[in-house]
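Can you read through this structure? Questions will come right after.
Every protein chain of the complex appears in place save one, which is left out.
Order as written gives the chain letters A and B; numbering starts at 1 within each chain.
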Amino acid sequence: MQAVNVGATDENDQLPAEQHQGDVVEDGDQYLTFIMAHEEYGVDILCVQEIRGWEAATPIPNAPSHIKGVINLRGTIVPIVDLRQCFGLEAIEYTAVTVVIVLKVETEKGSRIMGIVVDAVSDVYSLAAAEMKSAPDLGDAVNTDYIRGLVNVDGKMVILLEIDRLLSMDDIPNLAEVSRQVLSGAADAEAQ
Amino acid sequence: MAKILAVDDSASMRQMVSFTLKGAGHDVVEASDGVEALKVAKSGAVDLVISDVNMPNMDGITLISQLRQLPSYKFTPMLMLTTESSGDKKSQGKAAGATGWIVKPFNPDQLLATINKVL
């Protein structure tokens, strides 16, 4: 199992993905993006502690199905969350290339470390705040608090997550549905 | 850059002084009372002594007068950390050979401004 440290922004050249240049500016916030169910999501790279391969976790009795269990991360007990199941996506089987992103998130009870299982790590982008669009208002029915914004990178939409907020929510939303609505809302806005 | 001896029985004050001075590039040695400070001072010359007055075992004024008697500390600047209520301490300190004083409470900037005067 390999672990890659991406704790600090200036170390991002160690990331498995190659640095994306393109039309993005250099000195914005940096985001690590990952793929789930063909959509690309981004998290603030400052939250990312490391990226690891999947390893068996010790299941926690009577835990919800998206909590895969706990692992030993250099002496600390760290829970692993399957983001697919968490978001109401269909669970897929873990393979040798399944990736766990270890995040440090701030919650009301202090900072916590947890791992999220995603389909694949995609890229690192530097994004200026100006490039980010806020999520379209989908009405009161759909809570989009945990979406920091949307950004268009090379013609595809990336949803940037407020990971702190998302992982401390009591009731984790069906992200697949929200993503679909958010993306179509954004597309409509662009078309006008 | 100077080597400074910071003496205070209060760990928080000592840490604050030491952190501030180190941040300004100085080399800091610490002691928690006069007896310890005297030992430290004898083991290697320092360029400046900053000492609290009220301390167990040996107070700051005794410390300063003892240091002054050492040949290598004849002219070393020595500052007392004192509170405004202890006005007579200032004259006692002077009599013992203190260079000056810093009145508590002080903040890191005040501390640095004062030590820059004597270094």
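In the analysis below, a residue touches a chain if its C-beta (ideal position, glycine included) is under 8 Å from a C-beta of that chain, and two chains touch if they have at least 3 such contacts.
In this text, contacts and distances are computed from a predicted model.
Choosing from "RNA polymerase sigma24 factor", "Iron complex transport system substrate-binding protein", "Chemotaxis protein CheA" or "Sugar ABC transporter permease", the protein name stored in UniProt for the chain missing from the display reads "Chemotaxis protein CheA".
Considering the whole complex, the residue from A:71, A:116 or A:178 that touches the absent chain is A:71.
Contacts to the hidden chain, counted on chain A, fall at residues 56-63, 67, 69-72, 75-79, 110, 112-114. Residues touching the missing chain, restricted to chain B, are 9-13, 15-16, 19-20, 23-24, 52, 54-56, 68, 74-78, 81, 83-85, 87, 91, 94, 97-101, 104-110, 112-113, 116-118 (touch as defined at the top).
The rule is short, and it goes like this: only the chains that are shown with their structure count from here on.
Chain centres here are Cα averages; for chain A and chain B they lie 53 Å apart.
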